[in-house]
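All protein chains of the complex are present and in place, except for one that has been dropped.
Each chain gets a letter, A and B, in the order it is written, and its residues are counted from 1.
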Amino acid sequence: MTSLRYEVADRKRPAALDFWLRWEVLLLVLLAAVMVVNSRLSPWFLDYYNLMDSTFNFSEKAIMALAMTLIIVTRDIDLSVASIIALASVLMGLAAQAGAGIPLLVVIGLATGLLAGLANGLIITRFQIPAIVVTIGTMSLFRGIAYVVLGDTAITAYPAGFSWFGQSYLMWSIPFEFALFLGLTAVFGFVLHFTTTGRRIFAIGNNPTAARFSGIPVDRYRLALFALNGLIAGLAAILLTSRIGSTRPNIAAGWELEVITMVVLGGVSIVGGSGTISGVFIAVFVLGMMTFGLSLMNVPGIVMSVFVGTLLIASIAVPILIRRALRR
Amino acid sequence: MLALAGVSKSFPGVKALDDVRLELRAGEVMALVGENGAGKSTLVKILTGIERPDAGGITIDGSPVSFGSPHDAWLAGITAIHQETVMFDDLTVAENIHMGHHPTLGRGPFRRFVDWRAMKARTRAVLARLEVDIQPDTVLRDLTVARKHIVGIAKALSHDARIVIMDEPTAALSQHEIAELYKIVGQLKAAGKAILFISHKFDEIFAIADRWTVLRDGRFIGAGAIGEVTRDELVTMMVGRRLDQVFPKITVPLGETVLEVNDLSHPTEFDGIGFKLRRGEILGFYGLVGAGRSEAMQALFGITKPSRGRVRIAGRDVVVRNPSDAIRAGIAYVPEDRQVQGAILPMGITENITLPVVDRVNGGPVLRPARERAVARRFGERLAVKATHWDQPVGTLSGGNQQKVLIAKWLATNPAVIILDEPTKGIDVGSKAAVHEFMGELVRSGLAVILVSSELPEIMGMSDTIIVMHEGRIRRRFSRAEATAEAIVTAATGGG
Partner (left out) sequence: MNPSTHSSRPSLASLAKRREIVLLVLIVALLAAVGARAPVFLTPSSLADVLTDTAILLMLACGQMAVILTRGIDLSVASNMAFTGMCTALLSKYHPELPIVVTLALAPLIGFCLGAINGALIAWVKIPPIVVTLGTLSAYRGMIFVLSGGASVVTHEFSRPYLDFPRQTLFGVPALLWIAALVCAGMAVFLTLARTGRSLYAVGGNPLAARYVGIGIERCQFLVYCLSGTIAGLCGYLWVSRYAIAFTEVAFGYELTVIAACVIGGVSVAGGIGTVSGCLLGGLFLGIIGNALPVIQVSPFWQMAISGLVILCAVIVNSRGEARKGKLILRDRSPSEPQIRPETA
């Protein structure tokens, strides 16, 4: 035995600055700024019912961002999510035209998403192809199938009660979609941060080789996460289709990039291994409130994308530049 | 030609070089001798501009130089043939040799354009000088490790380097190829180049070096002409103590057979590996780099799939399809490449230690930090890990402490057999001794240990039985009593 006795503390002594440099805190400051500016600019902004209704605009994407977070933490990416929505929505539409009931529509939406996600995962893990390439392919394929089926027509023949998922409120004021997002945030946050599964996901994202050498079935995890991501996209398809009551093949076009923007703005490293659900949760509101404020000022959605794009880059560039300046 | 004086370099937790000097002369081969972790690699990194010294300076032909980048060193005429070749796998041999200094057409509007014909001709010429049959158009990925090495040498030759550093150039070569290399070294000498030859094979040093410098624990120990020193003197300087004193070998009575491997084979990496391992035994696997030892161990651990073979643990056949099967069967594998295969550097010590058994430690799918920390503390303290706190990222620890964390991690799986793959490679002397001491403790507590090492004294000092591999096959087996350094080295290089 070595004679050397050495005391190792249980955990790091917290430094005051650490808290303020946390990404979530910075995001909260940003969110507060957005809220203040918006309420100054528009008298209708700080209205409870208005705010609640504004969540309709981002709840589906926000739900998808939760699953995408896990994908990005494990160093993968899924560009096909929006196309999965299109595919699931089209299949639900066909079923609705054939007279399917609401439970069957839900099953079809979820199953389509799950299978599409499984297909992504299987191709990626079986052939060891980078996820970005595979999902660019399936992105074309899934939406392509939607186009083949629908062409430039639309399906609007949904059963009467189907609009419940996307248009109803719980307790008179909370949109069901939003409540679902809150619930799923809790679930995803718990799994990622407080379970052994989450621990393994972080291990894979930080070092897939060492994770494999530690007995973690890395590819099985990745496959499962892609399947989950597909399933969540299927869920989003149900919500979206139900909310707008129609299906076109170009439904949810470009959403994959908006979802990824939410995740990255939430502080999840695009190279994997770090990030928190709480960060993504706050980022969802930063983007959502910004969009809502601008729409109150009648700024068109496409101009929004200038802000979103700049915010995405600035949120990553500014900390890097500050750190670099501090080091000098 | 080149001189280093008073060079020091520290890394977090380790003083890698302390007031080291070195002098190279034109037309001479300087052997740089030292154990793993003596500071040779750091010295090479400083010479090639990868690291900057904290103190001290380099002079070339009497005038001081400083290298801000590897390219500066390259421009100063220093080239290194690295152990792990840094090359471009998807490019041709010709481009690998000339990347960064392509021959160009040199005049007219296209003067910055690559002259492919000249490049291939030059490549052919330099390869011809080495008398090897490699085509300039071959893509590097299609070459074996040894041949890639030769391309590395060709690269150094093609550039008009004045100082050539060879960092264990023979490690992956067969005897035949080594003879070739000697001839090349002779050519370089004749051409008036200064050569820094790093090796810990003494036969080699006495065969080709003109002078020697010994480093130990990052310090300069001595230098002189090769004719004026004996092998024993060099060994004593290098090791600092006598061989039998260095290793705290503990012999415990051997128990029953815990692991039995029969005819483990792989299509391209190894063939017919078979051995028995008993409780309390340390089984040493020796061989040159690339002899297939790690590959065989990784197959045993379920990382790669063997083509055939039988593994019995405690008398029962087991099928290991993946590492988690292996862990369940009681096999632990501490890999050679700590940074890539072993540790998850950004994660904390606790998280690293509990990773393979995270469900078992937490008693279910929900994390319980207190339980985890207790396990980390128990195994971390057993290994005397030095850190400020148990959540400290492993990447911020010194190499020796990283290794201790990894051994702790695998002990926490409660194995019957622990495979240590190059456990003391690149760690400081203190940690090294601690690891050796700990191996004794392991066998005393009833484990069986497989030690894979390229360090002959370590293998001879620690093992009860020694298996020597060469080119994917078991060449010879020795008991502790019958093993001699000469016989082992002969077997490892394909002789005997």
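In this section, a contact is a pair of C-beta atoms (placed from the backbone, for glycine too) under 8 Å apart; a residue touches a chain by one contact, two chains touch by 3 or more.
Computed from a predicted structure; not experimentally measured.
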Residue touching the undisplayed chain, where the options are A:S140, A:T197 or A:S295: A:S140
Omitted-chain contact residue, chosen from B:E204, B:E295 or B:D391: B:E295
Touching the absent chain when the full complex is considered, from B:S8, B:T59 or B:T138: B:T138
Touch with the omitted chain, as defined above, among B:H71, B:R308 or B:R328: B:H71
Residue numbers in chain B that touch the chain omitted from display: 69-71, 74-75, 86-92, 95, 99-102, 104, 110, 112-114, 116, 131-133, 137-139, 141-147, 150, 174, 176-177, 179-180, 183, 266-271, 290-292, 295, 471-473
Positions on chain A where the hidden chain makes contact: 77, 79, 123, 127-130, 132-134, 136-145, 147-148, 150-152, 249, 253-254, 257, 260-261, 264, 270-271, 300, 302-310, 312-313, 316-317, 320-321
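By definition in this document, only the chains that are shown with their structure count from here on.
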Whole-Å gap separating chain A and chain B, where each centre is the average of the chain's CA atoms: 44
Partner chain A, residues of chain B touching it in the complex: 301, 303, 322-324, 326-327, 333, 335, 340-347, 351, 355-356, 358-359, 362, 365-367, 373, 377, 380-381, 384-392, 409, 434, 437, 441
Residues of chain A touching chain B in the complex: 1-2, 4, 6, 8-13, 194-200, 202-203, 206-207, 209-217, 273-274
